[in-house]
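As you look at this complex, bear in mind that one protein chain is not there, while each of the others sits in place.
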Amino acid sequence: MDIVVQILLNAVIAGAIYSLLALGFNLIYSTARFFDLGYGALTAVGGYSVFFLYKILGLPLIPSIIFGMIMAGILGWGVSELVYRPLRARKASNTVLLVAALGVLTVIQAGIAILFTSQFQTLSRYVAEQQTYTILGGVITQTQVLILAAGLIIMVLLGVVLKYTRVGKAVRAVADDEEVATIVGINAQRIMGGVFFVGSMIGGLAGISVGFDTGIQPTMGLALLLKGVIAAIIGGIGNVWGGVIGAFVLALVENLGAWQFSGEWKDAIAFLVLILFLLFRPKGILGK
Amino acid sequence: MEYLIHIAILVCIYGILGLSLNLVIGEAGLLNVTQAAFYGMGAYGAALLITNYDINFFLALLGGIIISAFGSLLIGLVLSRFRGDFYALGSFGFNVIVWSIMLNWQDVTHGPLGIPGIARPALFGFTFSENLTFLILAAVFLALVYGISTFITKSSFGRVLKALREDEEAISVFGYATSYYKLVTFVISASLAAIAGALFASYITFIDPSSFSLNESIFLLSIVILGGLGSSRGAVMGALFLIVLPEALRFVGFPPDVAAQMRQMVYGLILILLMLYRPQGLMGTFRM
Partner (left out) sequence: MEEGSNKGWIWGIVVLLVVVLGGWWVLGQKTPGASADTIKIGFIGALTGDAADYGEPQKNVLVLAAKDINDHGGIAGKQVEIIYEDAKCKGPDGANAASKLVNVDKVQVILGGSCSGETLAAVPVAEAGKVAIITGSATSPALINKSPYFFRDYPNDSSQGVVLADQAYTKEGWKKVAVIQEQTDYALGIFQAFEARYKQLGGTIVKEEFASNISDFRSVLAKLKADKPDAVLVSVQTAASAQRIFDQMQKLGWKPKLMLNDVTIGDPATLTKFKDFLEGDIGANFNLNDTPKFVALRDAYKAAYGKDMGYPTYSTAVYDSLYLIKEAIEAVGYDGTKIAAWGRSSVKNWEGASGSITIGPDGERQSGDSIFQVKNGTAVLVQ
C-alpha cells in the first residue's frame, strides 16, 4: 500500500502549489473579471528574484523570499496600472484583456530569459539530504511540508481578511459591482491595485515554492498558470475556497492518472478534466 | 537569394495559417488557440501518407485535410458549446491534448523521433525539389486559400458569421443555429490549416511535435491579431510582418540566445501595444 500513500502525498504536495496559484488567480479574477494570463509570468518573477537574491547574492532565506514576493507584487501591480487599467477604463472586452495579458506574459518571460538564460535552475543551495518525514510508508520532505503550511496559512488569512475586515469587504464590494462600489465611496482603483499587488505576491510565492521543490525556468509561467486556472474552474471560478478544493482535486486526478495510465499523459489528463468540467459543470464544485 | 525564397515560402505557409485562423477569430469572433493542432494534424497526416505509403503529395494533402477536418469536427462539437473566456480555455486544452497524442502515440507518429525524409511534391514527373519551384507551389496554394477565404467572408454564410461575432445572443434569437455556424467555420478553418501543414512537412522534409505546441498556436494568434481581424489581406500581412521581423533582427547582431528572446519580447510588446492602441490590428475591421 506504500505506493497509494505516496501517490496521495504527491497529490497533496502538488495540490498545495496549485492552491497558491488558484488563490492569487481567483482573487484577481473575482475583482477584475478577466483571465489574467500575465499572472503566470509573475510566478517566474518571484522564483527568479529569490534565485538572484538567495543563490547569486547569497542573502539569507526568509528575507529573500519576502523580497521575492514583493518584487512579484510590484511588477503585477505595475502591469495592472500600465496595461490593464487603461483597457478596463475604456471598457475593453475580455478578449482584448486576455490577449494583452498574453502579451504581458510573453514580455516578462522573455525578459527573465535574457537576464538569466533559459536554463533550468533550482533554488535550494544544498543537494545534501533534506529532512524527510515518513508517513504511513510515503515520503515527504520538509520543504514540501513548509509549502503546504504556507498555502493553508494564506488561504485562511485571505478568507478571514475578505470576510471580516473593512478592506476585505471593500474588495468584495468591488468584486460584486465596481460601479456601485465607487458610488458608495470606495476607491475602486486603489482596491484594484491592491488586489493585483496581493494576488501577484501570492503568485510569486507559488513560483518560489515550485523553485524549491522542482526548479524554475523562464517559461514555467504559462504551464503553472493554466494549472491554476484549471484548479480555479474546477472549484468554482472566483471562489477563494473553491480554488483550493479544485487545486487538490486536480492534483489528485493528475497523480492518480500518472499512476494508473502513464506519466506522459499527465498534462493531457489535466486538460481533459478542464474540458469535462467546462462541459458539464462550468460553475465548478463550489460555484453558485 | 535562396534565403529570401526560404523566407517567402514560410510567409506563404503562415499566410495560409493566418487566413484559416482569421475565419474563426476574425469573422466569427471566437478566440481560438487550437490552430496549431490542426496544422499539425495536416502535417502528420500528409507526412505519414507520403513516407509510409509513397502516396503522391497532392493526394496526401487531401488525406491530411480529411484527418484535420475530422479531428476538428470532434473537437469543434465540444468547443462550440463554450462561450467567451471558456472557449479560449477549452481551446488551450485541446491543443495540449492533441500535442500530447502526437508526442505519445509513438507507434504511429514516432513521437519525438519525428518523421524524417518526407519527399517533396511531385506532379507528372516534375519534382518540386528546387526551393524556387516550391515557392511557386506555395504561392499558388496561398492564392487559392485567399480566394476561398474571401469567397466565404463575402457570401451569405460570411454575413451570418459577422452577425454572430457582433452579438451571438441576438442572432440566435432570430433562429440561426449558432452552434452549427461555429462548427462549420471551425472545420473549414482546420482544413485550410491542414494545407499549410502538408506544405510545411514536405518543405522542411522533417516534422516533430515541437512545431505544433501551444506556443505555436499563440504565435498564429498574434499573426491574425496583428494583421487585423476580419481582414484577409491583414492575415497575410500579419504573417509577412511576424516572419520577416525576427529575420531582420538576426542581423542586428545580438548573441543567438538573446536574439531569440528579443524576438519573443517584440511579439509580446506588439500584442500589448496593439490591444492598447489599435485592437483591430493593422488592417482589421473587427474590434474584439
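Note that the chains take the letters A and B in the order they are written out, and that residue 1 is the start of every chain.
Rule of thumb we're sticking to: a contact is a pair of C-beta atoms (placed from the backbone, for glycine too) under 8 Å apart; a residue touches a chain by one contact, two chains touch by 3 or more.
As the structure is a prediction and not an experimental result, all values here were calculated from the model.
Within the whole complex, touches from the chain that is not shown fall on A, B.
Screening B:S80, B:T178 or B:S211 for touch with the missing chain picks out B:S211. In the complete assembly, the contact with the undisplayed chain comes from A:I7, out of A:I7, A:L146, A:V161 or A:I285.
Seen across the whole complex, the unshown chain contacts chain B at 1-4, 6, 100, 103-104, 106, 111-114, 116-117, 129, 131, 204-208, 210-211, 237, 240-241, 244-245, 247-248, 251, 256-257, 260, 282-283, 285.
Although one chain is not shown, part of chain A still touches it, namely residues 2-3, 6-7, 10, 13-14, 118-120, 122, 127, 129-130, 132, 134, 139, 141, 144, 214-215, 217, 219, 223, 254-255, 258-259, 262-264, 266-267.
Criterion: only the chains that are shown with their structure count from here on.
Rounded to whole angstrom, the centroid-to-centroid distance between chain A and chain B, based on C-alpha atoms, equals 31 Å.
Of all residues in chain B, only 31, 78, 81-82, 84-86, 88-90, 92-94, 96-97, 100-101, 103-104, 214, 218, 221, 225, 257-258, 261-262, 264-265, 267-272, 274-276, 279, 288 touch chain A in the complex they form.
Residue ranges of chain A in contact with chain B, taken from their complex: 34-35, 83, 86-87, 92-100, 102-111, 113-114, 117-118, 222, 226, 229, 233, 262, 264-265, 267-268, 271-272, 274-275, 278-279, 282.
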